[in-house]
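What you see is the complex with one protein chain gone and the rest in place.
Note that the chains take the letters A, B and C in the order they are written out, and that residue 1 is the start of every chain.
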Amino acid sequence: MTLNILILLFSSGTMSGPAIIAALYVFVLAAFLGYQVISRVPPLLHTPLMSATNAISGISLVGSIVIAGSGHGRVASILGFIAVACASTNVVGGFVITDRMLRMFKRKK
Amino acid sequence: MTLNILILLFSSGTMSGPAIIAALYVFVLAAFLGYQVISRVPPLLHTPLMSATNAISGISLVGSIVIAGSGHGRVASILGFIAVACASTNVVGGFVITDRMLRMFKRKK
Amino acid sequence: MHWQTYFIEFSYLLASVLFILGLKGMSHPETAKKGMHMAEFGMLMAIIGTLMHFEIVSYTWIIAGLLVGSTLGAAMGVWVPMTAMPQRTALSHAFGAFAAALVGIAEYYSYTHGIKPIADLSHVTMSALGFEIMLGSLTTTGSLIAFGKLQGIVPGQPLVYRGQNIFNMSLLAVMIGLFVYLIFVPTAVIPFYAMLGLAFVFGVLLVMPIGSADMPVVMSLLNSYAGLAAAATGFVLGNKVLIIAGTLDGFSGFILSILMCRAMNRSITNVLFGAFGSASTATAQGEQGTMREVGMEDVAVQLAYASKVVFVPGYGLATAQAQHAVRELANVLEQRGVTVKYGIHPVAGRMPGHMNVLLAEANVPYSQLYELEQINPDLASTDVAVVIGANDVVNPDARDNPGSPIAGMPIIEVDRAKSVIVLKRGQGKGFSGLENPLFFKPVTGMLYGDAKDTLTKLVGAVQHA
Partner (left out) sequence: MHWQTYFIEFSYLLASVLFILGLKGMSHPETAKKGMHMAEFGMLMAIIGTLMHFEIVSYTWIIAGLLVGSTLGAAMGVWVPMTAMPQRTALSHAFGAFAAALVGIAEYYSYTHGIKPIADLSHVTMSALGFEIMLGSLTTTGSLIAFGKLQGIVPGQPLVYRGQNIFNMSLLAVMIGLFVYLIFVPTAVIPFYAMLGLAFVFGVLLVMPIGSADMPVVMSLLNSYAGLAAAATGFVLGNKVLIIAGTLDGFSGFILSILMCRAMNRSITNVLFGAFGSASTATAQGEQGTMREVGMEDVAVQLAYASKVVFVPGYGLATAQAQHAVRELANVLEQRGVTVKYGIHPVAGRMPGHMNVLLAEANVPYSQLYELEQINPDLASTDVAVVIGANDVVNPDARDNPGSPIAGMPIIEVDRAKSVIVLKRGQGKGFSGLENPLFFKPVTGMLYGDAKDTLTKLVGAVQHA
């Protein structure tokens, strides 16, 4: 993906260059960090990990909220509404389940 | 440092906001990554690590080069010249020594 | 920039940091809870920040959406049983990806309907948008099919026909073609919606040919797609926390799918296009001797007077919901001074960590859960190894018979134990559809019946032994 976008950069004629480059740095660093952090999670916690990352990626909520609220006509608002609903389902559901699971893990009886 | 600059952001009246924010993200991510990566280096390699990071931080060379070359008057050029000299000493010296050390580490005779 | 903008940016930066810390916490069960609370707080901050966004003119739709979503999420969170985690995860990926796709569509819509200046729809933005929408859409439908297969709504066995892969590939090619075209002609509306439609269709076609047992791998892959879709959204909106969270999500999905494949000793491509577990591969090699059936009492006595017992749970434990029963049995045995351990294969059950969660739910302390590498050396000194609804993960063929389809897959070597008891309902095969020589070894005794009933009966029997 990185490379792909990088190539596209060259074909780009807009001024959004610097912003995209910054975004690319963030992406690359996040990728490394993701690898480092996730690969340290023990198998014991792989199921909670799934629901946790799932909840976290519900952050796309922030995008949906703006669209739902910016009143760019009915269509946009409804699309936004659905997006907000879906995303927040993941956020709430994901975190609730993760907490529930983690509470179950005990060292001693 | 992060926080400090963050606070300053609010006192800032310029338009450089977005750029600085991007820089902050990069800084924060790099900090996490630095912690993760460095803390995995075994004591065995701590001395080479020192010279390696040292060489890498010689990247300030890129800043110095621009100053030395941009012809903003004698003073700037000379400052730039010295900076380039110092930085490249680190880059070359650092990498040469690191290689030299690493070549010495052997598993079996 | 107004002060709100700074506040929002600050909240996003904070959220990013807290998300990372949260996932770092996951490296140990002790720190995991605190980590999650950080992540939750981060999420809260990000949402509060967003609500201050100057573009927002009305909150009705937002609040409505939040209410619907939260109630739905809370309900799922509270009521979904641990055994249904795989389905639930698949469904949530569908939601996440769908949200990302919708955001993308709305963005494109607002560009093409003059709400945002079409000039701002640069090649770069369009390419990010395209990624977001393609990944989002195909992940949505793909995850829904995965959900259906895991839930049993959609037929589990792979749906295959000749020329399938070629067909799918060409479809993919068309989609990509449209995508590339759009990058250069962002305003081409029809190609856009065509691409969108194809993406939805492709998601279905991608998952249908894959057997339900392979769903976990597919799920994790879709997980990483969902994450990347979110990251792409971040590129479109120039929102860094989205990029970070999306990338982290994407990587966790990717890494987990790799781990699973490795534990099954198969390649991702084989999983995706091998149509594993389809009738073709499921040819049982017929009996290789006779199975020795053992009686309840006999087993009870063995367990009662053993000094070391290892339970090896598998998918059957999940379907039978026998986690509490096994825990009871363990208690009884421990009261009699028997050392009890659990050997957990990385791909036992139907999702990574599946068994760990189920046993944790039944209050099994995780200090008793041993990974494959840890338990195998122990087994030689084990008196009784009890295989509870596991099959492939204890199939010696993977170790001994290079010809076997699962040859090379690491297994829990229960056959090294002094005695092996296998709890299963009958002659049923594992997900791989292979015969399991373990069941024919003299050391092995078969105890037929639903795992839960059997275990509950065993508790009583052991108490009277």
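Criterion: contacts are C-beta pairs under 8 Å (C-beta built on N, C-alpha and C of every residue); 3 or more make two chains touch, one makes a residue touch a chain.
Since this is a predicted model, take the numbers as computed values, not measurements.
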| item | value |
| --- | --- |
| Omitted chain - touching chains that are shown | A, B |
| Absent chain, residues of chain B that touch it | 1, 4-5, 8-9, 11-14, 16-17, 19-20, 22-23, 26-27, 30-31, 33-35, 37-73, 75-109 |
| Touching residues (missing chain, whole complex) on chain A | 6, 9-10, 15, 17-18, 21-22, 24-25, 28-29, 32 |
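The rule is simple: only the chains that are shown with their structure count from here on.
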| item | value |
| --- | --- |
| Dominant interface by contact count, named by its two chains | A-C |
| Inter-chain centre distance, chain A versus chain B - centres from mean C-alpha coordinates, in Å | 30 |
| Whole-Å gap separating chain A and chain C, where each centre is the average of the chain's CA atoms | 17 |
| Set of chain C residues in contact with two or more other chains | 20, 240, 244 |
| Residue list for chain A, restricted to those that touch at least two other chains | 19, 22-23, 26, 30, 33, 37 |
